[in-house]
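I have a structure here, written as structure tokens, and I will follow up with some questions on it.
A single protein chain has been omitted; all remaining protein chains appear in their positions.
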Amino acid sequence: MHVPDHVVTAIEIVAILVGAFSGFIEARRKRMDLVGVFTVAFITAFGGGTLRDILLDKRPLFWVIHQEYAILIFVLALVASPAIRTLRQIVSERLIVIADAVGLGLFSVAGVSSALDAHMPLFIASMMGVITGIFGGVLRDIVCNEVPMVFRDGKPYAICAFIGNWIFLSMGMLHVSGDFALWSSALFITTTRLLAWKFDLRMGR
Amino acid sequence: MHVPDHVVTAIEIVAILVGAFSGFIEARRKRMDLVGVFTVAFITAFGGGTLRDILLDKRPLFWVIHQEYAILIFVLALVASPAIRTLRQIVSERLIVIADAVGLGLFSVAGVSSALDAHMPLFIASMMGVITGIFGGVLRDIVCNEVPMVFRDGKPYAICAFIGNWIFLSMGMLHVSGDFALWSSALFITTTRLLAWKFDLRMGR
Partner (left out) sequence: MHVPDHVVTAIEIVAILVGAFSGFIEARRKRMDLVGVFTVAFITAFGGGTLRDILLDKRPLFWVIHQEYAILIFVLALVASPAIRTLRQIVSERLIVIADAVGLGLFSVAGVSSALDAHMPLFIASMMGVITGIFGGVLRDIVCNEVPMVFRDGKPYAICAFIGNWIFLSMGMLHVSGDFALWSSALFITTTRLLAWKFDLRMGR
């Protein structure tokens, strides 16, 4: 199954911006300074993909090839840092959750695709997708000295990504077109995540 | 000094299961959900070896070659997560300490062996063994937002691994058979760790 490079790139850009924004919010909540805000935003945006690429031993890293995205987050941190109080008043929690769900779907499926390119077995590829989708946030929470939210709130989040990744893998085995498989799987993840949030679903413990 | 591949593999399987169990316990203590339980168990089981392989730049990673172990931990997390309260009542602290000591011995010596295969100098190889033996637990504690237990309780743990690794290295220099060197060094580590626990020994600070 092959997904065109420009599609994967477009996906990652959107997801990076969403990740960076979530990093801004958390860093400010922890009263971090400009350096913390940039670093946490950077880690949230690129952390999942970077961990995946280190595990896959894939280089150069995405943000090394595209230094423009690192520069973009740097400029955003400079601009957003003083304005974040205003931004948080304008940007509702609803918008953050929606953007984050879009990021989750896109990141996860792109991660599976990348793991398949590196000839990973299926279960590992599905895990690499989840890592790509959630470990930006996990690393953000570790740096912010919190137990990672995604491990403790009992809400379907990583689970949505995991199931969506298997839909993507199944479509691949059924020779569905790569583009269709990618977008529909990402849409599935985003939709189920948003429904779970809307109806406040919890997994049993 | 060469240790047969199937011996190293057998060692790692036992140690992985022990690590996963310790991860289950910690994750539940922190009231994590299913995703947290699986991830923390996975990190505890594979974290030390994965960090060692990243430092050595060795790929593919153990759990990529053997995706069956990742699947095993996944299934165990599904089963163990609801049953963990019962499990903790059945499984005594004594059993956990014993299993963990066995894991420490096996993981550490396997780590030294792997580092020697990668032509590391002796002191670094001994460190790589300790990293393999203890960093699963260190990463578990970092993710669980604790100061790593192994760094603060003053009990001989990493020290046992360190000395045992040097016994292993010394036997190698004396051309002792690889199998004998491996098992006796692992046994030394496990035994000294258990004796230190039994008699509640502390290192000076």
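Letters A and B name the chains as they come in the text, with residue numbers starting at 1 for each one.
Keep this in mind: contacts are C-beta pairs under 8 Å (C-beta built on N, C-alpha and C of every residue); 3 or more make two chains touch, one makes a residue touch a chain.
Every value quoted in this text rests on a predicted model; they were computed, and no experiment measured them.
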item: Hidden partner chain, touching residue among A:17, A:76, A:112 or A:144; value: A:144
item: Sole contact to the chain not displayed, among B:29, B:94, B:152 or B:198; value: B:152
item: Chain A, residues in touch with the chain not shown (by the definition above); value: 27, 30-36, 39-40, 50, 54, 57, 59, 61, 63-64, 67, 70-71, 74, 81-82, 142-145
item: Chain B residues that touch the omitted chain in the full complex; value: 54-57, 120-124, 127, 138, 142, 145-148, 150-154, 157-159, 203-205
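What we mean here is this: only the chains that are shown with their structure count from here on.
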item: Centroid spacing, where centroids are CA-atom means, of chain A and chain B in whole angstrom; value: 30
